[in-house]
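Showing chain A:
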Amino acid sequence: MDLTDLIITVVKTAVIYIGMIQVVPLMLIVERRGAALIQDRPGPNRVGPFGLFQPIADVIKMMMKEVIIPSQVNKALYLLGPSLVLLPASLVIAALPFGDFFSVFNKPYLLQVANIDVGILYVLAIGSLGIYGILFGGWASNNKFSLMGAMRATSQIISYEIPLGLAACSAVLWYGSFSLREMVVTQEGTLWGVIPNWGVFCQPLGFLLFFIAAFAETNRLPFDLPETEAELVAGFHTEYGPMDFGTFFMAEYMNMATMSGLMVAMYFGGWHLPWIADATLLQWLGSRNILAILQVVTVVTKMAFFMVVYVWVRWTIPRFRFDQLMRLAWKNLIPLGLFNIVLTAVILYLKGAA
Partner candidate 1 sequence: MSFSISITYWSHFVVISMFALGLLGFLLRKNAIVVLMSIELMLNAVNLLLIETSMRTNTPDGIILVVFVITVAAAEVAVGLGIVLNLYRLKGTVKLDHFRNLQG
Partner candidate 2 sequence: MEAFLPVGILFILAIIISAGLFTVKRLLGPRNPVPAKLAVYECGVTPESSARIPFQTGFYLIAVLFLLFDVEAAFFFPWALVYKESLAEGPALLIAMLIYMALLVLGLVYIFRKDCLKLN
């Protein structure tokens, strides 16, 4: 790896990371306006045209607020809490593929932070570290509501990690690879010449499981038990100031974006457009780099669709109760995940035998 490689890698990483952070202000306005649309009210529409500058105002307001460190907290862990949530959320995006590759000086560079051969395991492993920020932050706050909120959040996240893993496992079974990039490459073309060869058509049950588990993993409604306002004040971040709350929020939105990116890569064909092969597109466009831009636009559009679905579901479906949540995970999703693995294995066996 020479110097130009290193510089391009650093720039690429920075661009992808900063791009993922931009999800946060965008989602702020989409969520607030979306909620207003669904609840039939105007929503924030004063700051700038159509209220588009609302996120800027929100961020400035958060920064200018007073920093409060409550007197009874366990200071070191209390201050570390938000960062401990943000770090794993930032690291997970390394495995997401945003496109095939672009070329600089006739040398190809992948449109992905790192092409990790154990991609899906990496995502599951690093993604599971996010709970420590919640646990330590909630415990260090030294408040009943915080501790209860943290415990609930953790129980929920760890319970839904197993269905998530089982769904990912059946995807690995289907594609025969851990690498998300290779999964996307396999999804090119059509199934029986009619429908796109996407994971969602080959693994419908797996996608459903992954979709439900993704909501629970990101603590979104209908699974936002950790911060049930009526019971737990604000959950694990009761004692945190505005900017720390902002950091937790940022991590939540980045996790949502990562989950959307995973769903796109594993089940919705990644950078492939339906029915059009990459080679044909390259012929039409004539240039590798224009194709790369088109691929990035495709992936981002698909991700944006899932983000809108997140908002839509949030304001449509009411919240579960805690025992219902646990029953859903252990009694329904885990047996279904195991069944899906057996089903996939048997189908692959029959396909191989035929």
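Criterion: a contact is a pair of C-beta atoms (placed from the backbone, for glycine too) under 8 Å apart; a residue touches a chain by one contact, two chains touch by 3 or more; residues count from 1.
Selection rule: all candidates are chains of the complex that A comes from, given by their letters.
Everything numeric here is computed off the predicted structure, so don't read it as measured data.
Of the candidates listed (1 or 2), only one touches chain A in this complex, namely 2.
For chain A in complex with candidate 2, the residues that touch the partner chain are 1, 9-10, 12-14, 17, 21, 63-72, 79, 82-83, 86-87, 90-91, 93-94, 113-117, 120-121, 142-148, 151, 154-155, 158-159, 161-162, 165-166, 169-170, 172-173, 176-178, 233, 238-239, 241-244, 246-247, 322-323, 326-327, 330-331, 334-335, 338, 341-342, 345-346, 348-349, 352-353.
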